[in-house]
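With one protein chain removed, the remaining protein chains of the complex are shown where they sit.
Coming up: chain A.
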Amino acid sequence: MVTKTEETELNQLEIQVENGGGGAWEYLCLVRKLKLRRSEKVLKHGSSILNDPRKRSALGPDEWTRNEQVAIAAMDCQCLDVAQKCIKVLQKKFPGSKRVGRLEALLLEAKKLWGEAEEAYSSLLEDNPLDQAIHKRRVAISKALGKPSIAIELLNKYLELFMADHDAWRELAELYLSLQMYKQAAFCYEELILSQPIVPLYHLAYADVLYTIGGIENLISARKYYAATIDLTGGKNTRALLGICLCASAIAQLSKGRNKEDKDATAAPELHSLAAAAVEKEYKQKVPAKLQLISSVLRSLKI
């Protein structure tokens, strides 16, 4: 997870590196630590470091990790010759290594040779049947081929073995969402919330899915989870505040035909007005030009 201080540090480093100041190596280390996908920048600055023989010798044993990082970034940007050269350097240094073997199979994937990539992964799996990364790459191959149902099957089998892998649960939830299987996606997010209840973004995603499924009970639960997100982030998450306003208007619409007692039980007028006030305050602080827009939207929601 990327925290706020890390995000500001990353942005500062990025601006500094883009404008020609030093710090490319720190930027690469930070991107690798936070597991972000900034392939173009990593490729540009990483290759400038690796091209310069002085800077390359200054890296020491870190050189090989940088080679791997630049190789993957090059594959993402479709600079396959750059990736090939990096992998050759790694092969020379570490012959017969499984990690380099994985990189070669990844290169086959980037070249769109899906059959050969699948064969390479199965041969690597024979030597090491419990390698998590290779299972995940097989799922990625089915995803890239446009067969999400096969990807879901493979991912389910993987999760039966490795139930604690949060990234895999998140990926499964996204795959279900892409196929509009919202109940299954909600189940995946429930698993994530159970294992890591402190991360507010899982609560937010779960609330979004519940709001999408609709129905009065789901809307009430969604409102609860948006409130949990606000609690965990100290009110700094605008999306959760807006979620509460939207839930409020949807609940009010759905409970129009009901009796007064039911309506009183489900309505939470203080929560709604507080959330709307908080949204307006944030817009006034950060984007005063759009305050008019958001005020009119909130007014129309209350009706």
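Note that in this section a residue touches a chain if its C-beta (ideal position, glycine included) is under 8 Å from a C-beta of that chain, and two chains touch if they have at least 3 such contacts; residues count from 1.
Here, contacts and distances are computed from a predicted model.
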**Complete:** In UniProt, the chain not displayed here, chosen among "Glutamyl-tRNA(Gln) amidotransferase subunit A, mitochondrial", "Mediator of RNA polymerase II transcription subunit 10", "Proteasome subunit beta" or "Membrane magnesium transporter", goes by "Membrane magnesium transporter"
**Complete:** Touch assignment to the omitted chain, from A:136, A:223 or A:272, lands on A:136
**Per the touch definition above, residue among A:98, A:170, A:224 or A:263 touching the missing chain** = A:170
**Fill in**
Per the touch rule stated above, chain A touches the missing chain via residues 1-5, 7, 34-37, 40, 43-44, 47, 50-51, 53, 56, 72, 74-79, 81-82, 85, 89, 109-110, 112, 133, 136-137, 139-140, 143-144, 167, 170-171, 198-201, 232-236
